[in-house]
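A single protein chain has been omitted from the complex, and every remaining protein chain is retained in its original position.
As written, the chain order gives the labels A and B, with residue 1 at the start of each chain.
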Amino acid sequence: MQLSFRATQRLYRALTAAVLVFAGIFALFPLVWTGLTSLKQNSDVITAEMQYLPHNPTLENYFELWSRKSFVTLFGNSVVITVLTVSLCLLVGTSAAYAFSRYRFTGRNAALVGFLLIRMFPMVLMLIPLFIIMRNLGLLNTRIGLALAYTTFLLPIATWMLKGFFDAIPPDLEDAARIDGATRAGAIVRVVLPLAAPGVAATAVLTAIAAWNEFLFALMFTTNEASQTWPVGLHLLVGEEFNLPWGLLSAGGIISILPIIVFFVLAQKSLVRGLMQGAVKG
Amino acid sequence: MAVAPADRRSGLSLLRSHWPAWLDLFGWVGRISETRYWAWLMLLPGFLLISVVIFYPVISGIWLSLHEYNLLRPARGQPFVGLQQFIDLLDDEKFWLSLRNTAYFGVFNVVNPFLLGLVIALALKRAVRGAGLVRTLILMPWFMPSVVAGHMWALLLDSRLGVINDILVKLGLLESYWPWFARTETAMPAILLVGLWRGFPFFALLLLAGLQSISQEMYEAAAVDGANALSRFRHITVPLLLPVIVVAITLRTIAVVNSPDLMIILTGGGPGLATHVLSFYAFQTAYATFDFGYAAALSVVMLGILIFFTLIYLRVAGVDRD
Partner (left out) sequence: MSKLTRRDFLKGSAAAGAALTGNALPGAARLLAQDNPTVDYWHGFIAEFVHAGFEVVLENFHQANPDITINPLTVPNSEFMTKFTTSVVGNAAPDTTMAAPQRIPDMVAIGGLQDISGRVGESDLMDKIPADRWDGATIDGAIYGVPSFMFVDWMYYRADWFEEAGLDPPTTWEAFTEAAIAMTDADNGRYGFGMRGGNGGQGFVVKVIESFGSPIIDDMGQPAMDFDKAVEALRWYTDLHTVHGAVPPSVANDSFRQLMEAFQTGQTAMLWHHTGSLAEMRTVLGDEGAFSTAVRPHGPERQIASATPSYNGISMPGDGEEDASWEWISYWADINTQVDFLELTGYFPSSALVAEDERVQSNPLYAAAVATVDEVGPPTRFPGGPGWERNVVLPNFQRVLLGEITAEDAIELMMEGLEEAVSG
């Protein structure tokens, strides 16, 4: 049976809407539950009878979290480390990705896979050698040290992703710029990067999320409370032999996605719109 | 990103007028960029950074895998044992079980989020009303720190306080609350559900970025030629999206195989050994048993599997052909 063009379109639209609604619910339900839990006292979470909406909604958890321990310090550390990591990854990763994308040299494929080696090697054997390296370089307990450690582990991802995006930019665009008198470096800055902006933004988001949420390195490479990060602080809310403060933990989760939401709202107009809607649309 | 020819010129001239001239004042960078050293110079920082971190751990790891080294027995030193620890692995029931679990976990924790991410990316590309909102919202699961996400899922699926159980019971799908993580048959599927939730935004983000770069004209041309939707998908979307798919799947697979996070928070490898994966085994061997030699052997095997997989996959996908 041949459906008319109209009918097909309608069917597609319905399917699309259904997929998006499902995706939205699946993605959001746990977050909504986290949000609801953050408004409950623990006695309203640990109940025999399920409480959907908080009976006694309270913002207490947020206030307590914020006044507690050094959560402001932790938050600040994480922000600085994330910004440093993303900057380093983009700077170094762009440069390497461009070389991988535009040049053919012996050992290129081996080098590409070699870049990934650092991610393939199980973390369990990395901890002690890395700790020793960090200690010898005097990088324990420093934000730049953690940012460097994150960068080395996120660089392969950033490089691979950026290479993919650079590959998609036709080289003749660059050539055109160079005929106009730009150097290769000039062409990268003026042509390649702007065209790859959505890809660069996607890479930035990816590295930012990874750096923002990293826990193990942050725990291992810090030895005083002043240098700990936000995920470590969140982790410390959960003790093995203590009641789990569900409300506090949920509030922590909500607080930790706030900066990213803010970032998205602020950047919506420039970077992220490009990232989400495709490179050069009209 | 492929760019539609019509956009190209306007985009370029627009950029020209926007980028300040001082960028070219770094004249020496420009001059160097014209030499044949440029490629190497661009690779240098990345290589330096990575080699500082990679060589020592990997070499010491491989060295350890050939030596007996138990931290609890300092008196024994670190005698060379050759391939003995690898031979021991062959006899190790737990190893084979963990390998099987890793394969199960690895395949489904990559394929499920990939498929869901792909469907969502395809849907999002067809801009319908509200798609913009959904685009931002579906990224949220990924933003949540894993400690919160892990524990919140433990709460959602909890056998006493779990809202999912409550809903299923109210809908009549379950008779009573089900202990998802305590039963062999549902522990891994429950972890995979959490993995799907955590993982699909990554694919949706990357695949959407890839999809958006495919020019609409190609589809229109194919439609004029009489290609139906399925064949357009097969002959245009898939091949052009392939590079992004390959990158996304490779990166995700490596991350999934190497990370015991979900198991640590949700099941501790249990019940029994139902969710005991290699990454978890290696961690326990090193930091609970302190047998670093054996942990290194496990790690080297994992490294070998991942390298093998990556090379095969890249070859099959044809990414390294040039």
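By definition in this document, contacts are C-beta pairs under 8 Å (C-beta built on N, C-alpha and C of every residue); 3 or more make two chains touch, one makes a residue touch a chain.
Keep in mind it's a predicted model, so treat the numbers as computed, not measured.
A.B. asks: Looking at the whole complex, which of B:A182, B:A227 or B:L242 touches the chain that is not displayed?
C.D. replies: Only one of B:A182, B:A227 or B:L242 touches the chain omitted from view, namely B:A182.
A.B. asks: Which residue, B:Y56, B:F86 or B:F290, contacts the hidden chain when the whole complex is considered?
C.D. replies: Of the listed residues, the one touching the omitted chain is B:F290.
A.B. asks: Spell out the interface residues on subunit A facing the chain that's missing from view.
C.D. replies: 42-43, 46-48, 68-69, 127-128, 131-132, 135, 140, 216, 219-220, 223-225, 235-245
A.B. asks: On subunit B, what residues meet the omitted chain?
C.D. replies: 71-74, 158-161, 176, 179, 181-184, 187, 264, 267-273, 276, 283-285, 287-290
Basically, only the chains that are shown with their structure count from here on.
A.B. asks: Note which residues of subunit A are touching subunit B in the complex, please.
C.D. replies: Against subunit B, the touching part of subunit A is residues 8, 12-13, 15-17, 19-20, 23-24, 26-28, 30-31, 33-34, 37, 45-47, 50, 52, 91-93, 95-96, 98-100, 102-105, 109, 111-113, 115-126, 129-130, 132-133, 148-149, 151-153, 155-157, 159-161, 164-165, 167-170, 173, 176-177, 182-186, 188-191, 194-196, 198-199, 202, 205-206, 209, 212-213, 215, 230-231, 234-235, 238, 244, 246, 249-250, 252-253, 256-257, 260-261, 264, 275-282.
A.B. asks: Touching subunit A in the complex: which residues of subunit B?
C.D. replies: Answer in residue numbers: 1-4, 7-8, 11-12, 15-16, 19, 23-24, 26, 29-34, 38-40, 42-43, 45-47, 49-50, 52-54, 56-58, 60-61, 64, 116, 119-120, 123-124, 126, 128, 130-132, 134-149, 151-153, 155-156, 161, 163, 166, 197, 200-202, 204-206, 208-209, 211-213, 229, 243-244, 247, 250-251, 254-255, 258-259, 279, 282-283, 286-287, 292, 295-296, 298-299, 302-303, 306-307, 310-311, 314, 320, 322.
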